[in-house]
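Apart from one protein chain that is not included, each protein chain of the complex appears where it belongs.
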Amino acid sequence: MGPFIEVVLGGLLAGVLYSLVALGFVLIFKASGVFNFAQGAMVLFAALSLVRLMSGELSAVHYWGAAAVLGVAVGYVLLLFWRRARPAAAPGRGASWGLIGVFGLIGAALAALHGTAGWSGWVAIPATAAIMGLLAVAIERLVLRPLVNQEPIILFMATIGITFFIDGFGQTIWGSEIYTLDLGIPKDPMFLLESVFEGGILVNKLDIFAAAIAGVLVAVLAVFFQKTRIGRALRAVADDHQAAQSVGIPLNQIWIIVWTVAGFVALVAGIVWGSALGVQFSIALVALKALPVLILGGFTSVPGAIIGGLIIGMGEKLAEVYLGPVLGGGIENWFAYMLALIVLLFRPQGLFGERIIERI
Amino acid sequence: MQRTRPVGDVLLKVDDITLSFGGVQALSGVSFDIRKHEIRAIIGPNGAGKSSMLNVINGFYHPQQGQITFKGQTRKQMRPHEAAAQGIARTFQNIALFRGMSTLDNIMTGRLLKMRSNFLFQLAWTGPAEQEETRHREFVEHIIDFLEIQSIRKTPVGQLPYGLQKRVELGRALAAEPELLLLDEPMAGMNVEEKEDMCRFILDVNDEFGTTIALIEHDMGVVMDLSDRVVVLDYGRKIADGTPDHVRGEQKVIDAYLGVSH
Partner (left out) sequence: MAISPGTTATANAPLTEAGYRPAWADTFPKLLRFQAMARGERAASREKTYGIWQSWTWGQVAGNVHDLACGLHVMGLGRGDKIAIVGDNRPRLYWTMVAAQSLGAVPVPVYQDAVAEEMRFVLDHAEIRFAVAEDQEQVDKLLEIKPRCPLLEHIVYEDPRGLRHYDHAVLSSYDQVQQNGRDFAAGNPGFLEQEVDKGKGSDVAVMLYTSGTTGQSKGCMLSFDNLVITAENGARFDRLTADDEVLAYLPMAWVGDHIFSFAEAYVAGFCVACPESGATVLNDLRELGPTFFFAPPRIFENLLTTVMIRMEDAGALKRGMFHFFMRVARRSGSRIMDGQPVSLTDRLLYALGRYLVYEPLKNTLGFSRVRICYTAGEAIGPDMFEFYRSLGMNMKQLYGSTEASVFIAMQADGQVKRDTVGPPAPQVEIKLTEDGEVLFKSPGVFLEYYKNPQATAETKTADGWVRTGDAGYFDADGQLKIIDRAKDVGKLKDGSLFAPKYIENKLKFFPNIREAVAFGAGRDHVCAFINIDMTAVGDWAERRNIPYGSYQELAARPEVYDLIRGNIEEVNRDLAKDAHMSSSQVRRFLILPKELDADDGELTRTRKVRRRFIGERYETLVEALFSERDHIDMQMEVRYEDGRTGAIRGRVRIDQAKTFAPEGKPEAAAAAAAGGRKAA
């Protein structure tokens, strides 16, 4: 019994990692109907940014730039709060830009003072988040806005383009080797339930940490979607662009928010994946595992992404251990896709997806 | 009919609007105004540019030429969400509802612009955010009562029959407490009874809330009954403007509707 539970638990924890990536896909798909092929690239990009900013091996320009981005983001958020709290007293357009610029300069200046030593995680993580936000703004401005009202397939093609760009761009500015990400998350294995089973159950602390992070993330996202004005606006945009605009929802801002949130999710996934596997190009490929997860869980369901990930993670491990000796090894590589194919045959909307009913 | 609020000053003025897509001229040099508290109809044969006109007013289309003055402010371009923030709400010819949401949620979405409480409070779902939600819900319940759609409050709108969907769409537009309400064929595809209901709602909205209404409609009887003034478009040009009786008598209008060649 012990080994079986160990396999299941290990599978579930691996599944959490898949879920994290799948979540990013679901967010963007829900809000804009776009299947964002670049989600995997974003995970890699976020992980690379983080690990390199912490490394202390980059040129000064890198640090100045990252710090400037962080400064701009902080300035922007502060301005937002100012506007909402006291709309009358808030500065005008020009002054706002100026203010944001000043924040950027302050950031760069602080970075210059700090020198080229690696940053601590407390600075590097917000900086990476800010970079993901900037990336979202750039994607909205340069790709989505010109393609507004186009067919989903065109937007999908555009995200493939974005994928290649981010992959190349990330490796150009951050480097393309294998880096070790160490945020101080404990990685050593531990034994559970030793009193119940002989030898207990072996789990990795990192996996438990990842599961906890995923849980918190899902809870926050759920509240965000269900309870906030922005969440309601997101659902509206997902349903009908025109109608959403007509009730006063600014489409562009919503897209920026969605891509930023997807970027944050990518960052979280990047941290966890990077800690587990090291930051390397293969992260972008492992992200493809999110596809079967989505097919299983449904493209529009946040809980679906989580449960889909868990099922696939667990299924893979069980298949590898129990079917492997019969069918030969390597089941882990194709099992998820096989499962997705079966789901497609019987339940094309996924386990949790909205049933597509067309009424005439 | 008696009016609680008499027709007032000009609320919206479109001036020399010209709009073309590629080589196709949708609107050329159209000017007219809409006065406060009036019901203004825009009519014309198919392809006359009526819907384009509404799309220009609420910012979906940006005209190549001409300007729009709303509440005394002149602008050349405005984006739809900005128009909404200024007090322009609308419905669509081919119903644009949030199909996955219930009637209540759809109409609540119409209140988004009125919601002010801090994002963090909303996230925590306490204090001001909760009070605000309750306040808006109350307002929305009045709309639900007004439109007599209590029985479908919790029904996902995708499951509703067409006539009710139109009503929910009107409700969502009303939730924004608009100053100008644009209705794109509010009665298209309805049966006689549904049309009568919708007419009554439009008149009641105009009367109870004093909302200025611009509507596109094909049913001539409805237009003549409802509207204070009518503007007639044909091939993207204005061919007549005035009271229903006046417009009906215009030779150009008769020609346009009978399809006399140009």
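Per-chain numbering from 1; labels A and B assigned in written order.
Everything that follows uses one rule, which is that a contact is a pair of C-beta atoms (placed from the backbone, for glycine too) under 8 Å apart; a residue touches a chain by one contact, two chains touch by 3 or more.
Bear in mind that the values here come from a model prediction, so they are computed numbers and not experimental data.
Considering the entire complex, the omitted chain makes contact with B.
Checked against the hidden chain, the listed residues B:43, B:144 or B:240 yield one contact partner: B:144. Within the full complex, the residue among B:13, B:153, B:218 or B:248 touching the omitted chain is B:153.
The hidden chain makes contact, of the residues B:62, B:200 or B:246, with B:200. Residues 1-2, 4, 137-138, 141-142, 144-146, 148, 150-151, 153-154, 192-193, 196, 200, 204, 207-208 are the ones on chain B that touch the missing chain.
Criterion: only the chains that are shown with their structure count from here on.
Spacing of chain A relative to chain B, judged by their CA centroids, is 40 angstrom.
Residue ranges on chain B touching chain A, taken from their complex, read 58, 60, 79-81, 84-85, 89-90, 92, 96-101, 105, 108-110, 112-113, 115-119, 122-123, 125, 129, 158-159, 172-173, 175-176. Against chain B, the residues of chain A that register as touching in their complex are 84-85, 223-224, 227-230, 232-233, 235-236, 238-240, 242-251, 354, 357, 359.
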